[in-house]
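The complex is shown incomplete by one protein chain, all other protein chains being positioned as in the whole.
Chains here go by letter, A, B and C, matching the order in which they are written, and residues are numbered from 1 within each.
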Amino acid sequence: MTMAIQSTHTPKETVAEEPSAIVRMARMLWADKFALCAAIFLVFVIVMAIIGPTWLDELATKQNLRGRNLAPFMFDREWYMWLGADALGRPLWPRIIVATQNTMMVAAGAVVISAIIGTLLGLIAGFASERVSQVIMRLADVIMSFPSLLVAVIVLYILGSSILNLMLVLAITRIPVYLRTTRAEVLEIRQRMFVQAARVMGASSKRILFRHILPVVIPTLTTLMTLDFAYVMLAESALSFLGIGIQPPEITWGLMISQGRQYLTNAWWLSFWPGLAIILTTLSLNLLSNWLRIALDPVQRWRLEMKGPKHG
Amino acid sequence: MKTSHLFGAVLGSVIAFGAGIAPVHAASTDIKIVLPEEADLLEPCMATRSNIGRVIMENVSETLTELDVRTKQGVMPRLAEKWEQTGDGAWRFHLRQGVKFSDGKAFGAKDVKYSFDRIFSDKNVCESRRYFGGMKFDVKVVDDNTIDFKVDPVQPILPLLLSLVTIVPEGTPLEFVREPVGTGPYKLSNWTPGQQIVLDARDDYWGKKPAVTKATYVFRADPAVRAAMVQAGEADLAPSISQVEATNEKTDFSYLDSETVYLRIDGNIAPLNDVRVRKALNLAIDRQAFLGTLVPQDAVLATALVPPTTLGWNPDVKVFPYDPDQAKKLLEEAKAAGVPVDTPITVVARTANFPNVTEIMEAVQAQLQEVGFKIDLKFVEVAEHEVYYSKPFKDGRGPIIVAAMHDNSKGDPSFTMFFKYDSKGTQSGYADPKVDDLIARASAATGDERAKLWSQLIAYVHDDLVADVLLFHMVGYSRVSERLDFKPSIATNGMLQLSEIGFKN
Amino acid sequence: MADHLLEVRNLSVDFHTASGVVHAVRNISYHLDRGETLAILGESGSGKSVSSSAIMNLIDMPPGKITSGEILLDGKDLFKMNAEQRREVNGRRIAMIFQDPLSHLNPVYTVGWQMREALKTHGISSTQAQNEALRLFKRVALPDPERALDKYPHEFSGGQRQRVMIAMALALKPDLLIADEPTTALDVTVQAEVLALLKELQRETGMGVLIITHDLGVVSEVADRVVVMEKGQLVESGTVREVYHNPQHAYTKKLISAAPGKGEMHEPEASGDAILSVKDARKFYGGFEALKGVSFDLKAGETVAVVGESGSGKSTLARILLRLEEADGGTAKWKGKDLFTMSPGDLFKLRRDLQMVFQDPTQSLNPRMTVYQLISEAWVIHPEILPKAKWRERVAELLGQVGLSAEHMGRYPHQFSGGQRQRIAIARALALEPQLIVCDEAVSALDVSVQAQVITLLDKLRKEMGIAFIFIAHDLPLVRDFADYVMVMQKGEVVEFGTVAQVFDNPQKPYTQALLAASLDPDPDVQAANRNARLATAS
Partner (left out) sequence: MLRFIRKRALASLISLIGLLVMVFFLSRLTGDPASLFLPVEASAEMKAEFRALHGLDQPLLVQFGQYVGNVVTGDLGESLRKARPALDVVLEAFTWTLWLAVITMTLVTVCAIVVGSLAAFRTGGFFDRFSSMLSLIGASVPDFWLAIVAIVIFAIQLSWLPTSGTGTLTHWILPICVLFVRPFGIIVQVVRGSMISALSSAYVKTARAKGVKSGPIIFVHALRNAMLPVITVIGDQAASLLNGAVVIETIFGFPGVGKLMIDSILQRDFNVVLAAILVTAFAIFLMNLVIDLAYALLDPRIRY
């Protein structure tokens, strides 16, 4: 930090030193303690999603009709019983961890698929002729006003219920979001001077789109994707809750809430814990997305960098 | 357009704010009933469907006969006073006199004939028509109060069948109606779709005046909510609540609800075409363990697809014991005989088909896997379930078991056996000549002979054919406000006679 | 010591930024009396606006922090007042006008509403406010003042908006008017009018005026005294004449010497055929004719300056020549081929010969590419120019040519200063070895001292490489030192075309004369003479 201060006083013809991107991001993350906690929590969730099923699948599916709806906080029992057990006596803690994988996979898959397709279409719509652009935009309108439940029922009926198809359903409904954002950004960026400069050099449309415009759009899209991840997770749980999403014996957090619903009055923990898992994860994603919005914006970045090490 | 009414209704609710949620009818003879789902229609000829029947069957629309389930007296007179079988198998019904429809018209034989004609009209698809599949009716009005039914083939249980046919006045549109007119003790006075249905007692009813003067039906999908409403005094009667909620002895009553849960086996496909495999399926399931856990304690383990109150129910047929070792042995035997027992079997179940369906099916899956079956459990929504459940079955399908629930509260197995076991039955997974023969003979028989044949069939299907995995005769729970005098019965599932409800003190 | 109207004593303000604490101003002191005009002169980053923000209580704290000093208004320290008292001072005692009136006027309210608000905030009744607003609009000579009150800011021209700002500032007859770069974004003729209006109003009201500017010309036109700021410090102060004629500090000297328009004028030397021959170029935007038939020739190694005020069509000309937009008529023969109708293949080849340097290097350089990527992109697109193995070497060479060093290759544009960025942009244009470079206001956004450096660089390149330039500018003095020919444009038409000497020394058209007259000379004596001459012709 001391160096940086000096740099403002260094002679004119030298250039400000800058730490590498990773170090910068790490510093900015450190500066925002909420985002830091969120990031740590999300890393934990991702690790659980990866190792959870292989590690705990057996525990999570072991039924015990005599220990059904076991209450939580019985700390004298095995650790996995601390959050209680479900209607088949399966311990909730391992079940939530095992469900992490499906929940995360569906959301991640849907976000990635919709982001890729939406961004590509958005780039085309922003750069192609008015007519092509109109066709794409009307298509986006159609998808936008297509009730997502109907999409779900149609896709799941025709293709069958599976994780992949559920991803597809959610991805379809989210494409317009990326499409519109990307198009709006492209329309703005293509007017910028550096794009014109590239055209003056003779750069092809493809080069301009992918080399000049896309990198500028990506921070916005990253932020959007983080936010959308949370949205898709909620949408997935809502679908599972309505019984047209993931079907047992597969599990997701949304499905767990749905299954616990009938025991609400006498075994609240069945729905409560998975609900809490959803809240914490979406909250973390929202926090991280807010942080990203600032961290990736050169104009606002100082807010975080300023808060960095206090004795700079 | 009705929109303006609705704005009015919403405004009305603003005014009703003052009323709050306090029970407004605490001491009156008006009651409120909370049902799980609203009827799409209130069409009399669809009254055999439970969500319609619970509102209008015998309340608004009456039938010629009525099956008594409380005192087990069999078929009782309602709009018909008496009936007899004439020589050639035809039936003559003598109708009650002085009966009036709620629109003021007098009831007579022509209305009965019209009701029958309407059911068979091609302007509608009345559900009750399904009970008369393959029959030729010749309905003749003898005089105002006498009517002859000549049916080909001869129907020994015609009086029972007529308990399913609601009578509408002559001139009722052939298309479905939404405002039924009937001879019952109540008339429909208000129906606000999505909100409530109101029945008011009629002054000019022919029979005994019921205690309940006005019944308001509201609809809540969530069983916990229904139970809570009665508890909070928001409603007086919730005919079905979940077992979990049924904790109060004073208000919560269980009843055998005529629904039978079973696993329908498609016996055409290997390895399910092998009887040892089917027996192993049966032996692998610990039915007893479900009772009091996922299935109500009072549920009855099933040995037939019809409940014990049904004609010809066979007490000698015993439930398969839980014997995983035997099941494993049978599977090994079958394997040794070249049966591909390792083929994964798909178990298809319907979401929200019956209470705890996911948990029950997951438990069943676990138990079957325990003895060595490879089970893919698949939950589908209602439309897809129907594709697996009913014929035509898909070509090239793998071994499929369908979890389903069957309802027969009519007292006679003929409403079940043909559909589920006959080679031409729409949900039948078998083509067994002996079964076909027994069904044909039993359907045509009367009296003890009929009961005996049904008993034989039930034993054969269960013990020899091992046609399916019969699980439970389910139990329903009703929550009844303490001010009401009402006990639910096996009929409560499909019919809720307001006249059976009284008030304490 | 007698009380000055305003006295700033030992003011220091810090800002907390990403790279640590920046001392925006350090220990500066100045004063201002009634009826007097003080100019604060400085380039970007000098901290010249900070003290005025401190006076108006406009510094956001944090990130700003006033670390020392006091500001006395009629002897009373503003910093000792509470927020409510400061608010009362603002508008009533001290008013302020800003550089960019479009963004400083609330876009969603009518200017009349904003005028009345200023009055009503300080306790003037609605009807009175309405009358007063009307009177002021008349006073600042806004056309059709009654209707102007009901218009929104975007419905005015730049000069009119500044008049609105002035009217609003003067609403409560303040004792002190702070004008922060009040004419920077305006055309020279409009600038002259606005400055004249300010002086006139000052004479009427006797207020003190604190004018903040980077332009020596503005200083010499309006100020009595000047303080010069550099990097947060006050380096020189005195009367305008003293400072101009006898600068003490090295920085002041540099500033004065960098002022354009005093060097040798070029005489065109190039001979031979024209490489570019534009005939009757036309461009329409809807029904609006932006270019009404422009023609000129350009020989190899020659420089044509295109000068005109906003809306003259000079940038449109650049854009159609580079095919960023399509011309609607005319021809432009580049070595015999019409580049308006060229096939895409030919156009692609042409891109090598014809390059452009844009106004704002911050925007014309992709922020997410390194200097190496920016420059070598030329060879990615036109691989035949240079084999990949030699790229690094050549980038280093080009950077050297524009006065940067090879080690800058891996950096990103935002790590450079404005002048350095424009050098990178020039290096990028050079990478294609062009024969003609179009500079669209290429130095307008730069500080005066940097402007001079960039112009020197361009001059060097022209001499060494024989590159021809089309140099677009709105400022006449700027092109005087650099161009061979000057083309003056107004409303899409060429008003006057001639060698530099012809146009500057002997302008033929009234518009050219007006432009020249409106240009402000940094020498206060020359400027005073000009002004008197202008007044003489006007009356």
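Quick note on the criterion: a contact is a pair of C-beta atoms (placed from the backbone, for glycine too) under 8 Å apart; a residue touches a chain by one contact, two chains touch by 3 or more.
Because the structure is predicted, anything quoted here is derived from the model rather than measured.
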Specify the shown partners of the omitted chain in the complete complex.
A, B, C
Where B:T213, B:N273, B:Q427 or B:Q456 are the choices, the one touching the absent chain is B:Q427
Would you mind spotting which of B:K187, B:R220, B:K378 or B:R479 touches the chain that isn't drawn?
B:R220
Just to verify: which one of B:D122, B:D203 or B:D395 makes contact with the chain not shown?
B:D122
May I ask which residue of B:G87, B:G194, B:P433 or B:G447 touches the chain that does not appear here?
B:G194
Omitted-chain footprint on chain C covers residues 56-58, 60, 87-92, 95-96, 98, 100, 103-110, 117-118, 121-122, 152, 154, 165, 168
On chain A, residues whose C-beta touches the chain left out of the figure:
134, 138-139, 141-142, 145-147, 149-150, 153-154, 157-158, 230, 234, 237-238, 241-242, 254, 257, 261, 264-265, 268, 271-272, 275, 278-279, 282-283, 285-287, 290
Touching the absent chain: which residues on chain B qualify?
1-3, 6-7, 10, 13-14, 16-17, 19-21, 40-41, 43, 49, 122-125, 127, 129-130, 133, 175-178, 193-196, 218-222, 224-225, 228-229, 232, 234, 381-384, 386-387, 389-390, 415, 419, 426-427
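The criterion applied here is as follows: only the chains that are shown with their structure count from here on.
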In terms of CA centres, which chain lies closest to the overall middle?
A
Could you pull out which chain A residues touch chain B in their complex?
61, 63, 65-66, 68, 87-88, 153, 157, 161, 243-244, 247-249, 259, 261-266
In the complex, go through chain A and note every residue touching chain C.
1-2, 4-5, 7-8, 12-13, 15-16, 18, 192-194, 196-204, 207, 211-212, 215-216, 298, 301-302, 305-306, 312
In the complex, chain C touches chain A at residues 16-22, 63, 322, 324, 347-348, 351-352, 354-356, 358-360, 363-368, 377-378, 380-382, 403, 408, 411-412, 414-417, 420, 425, 428, 432
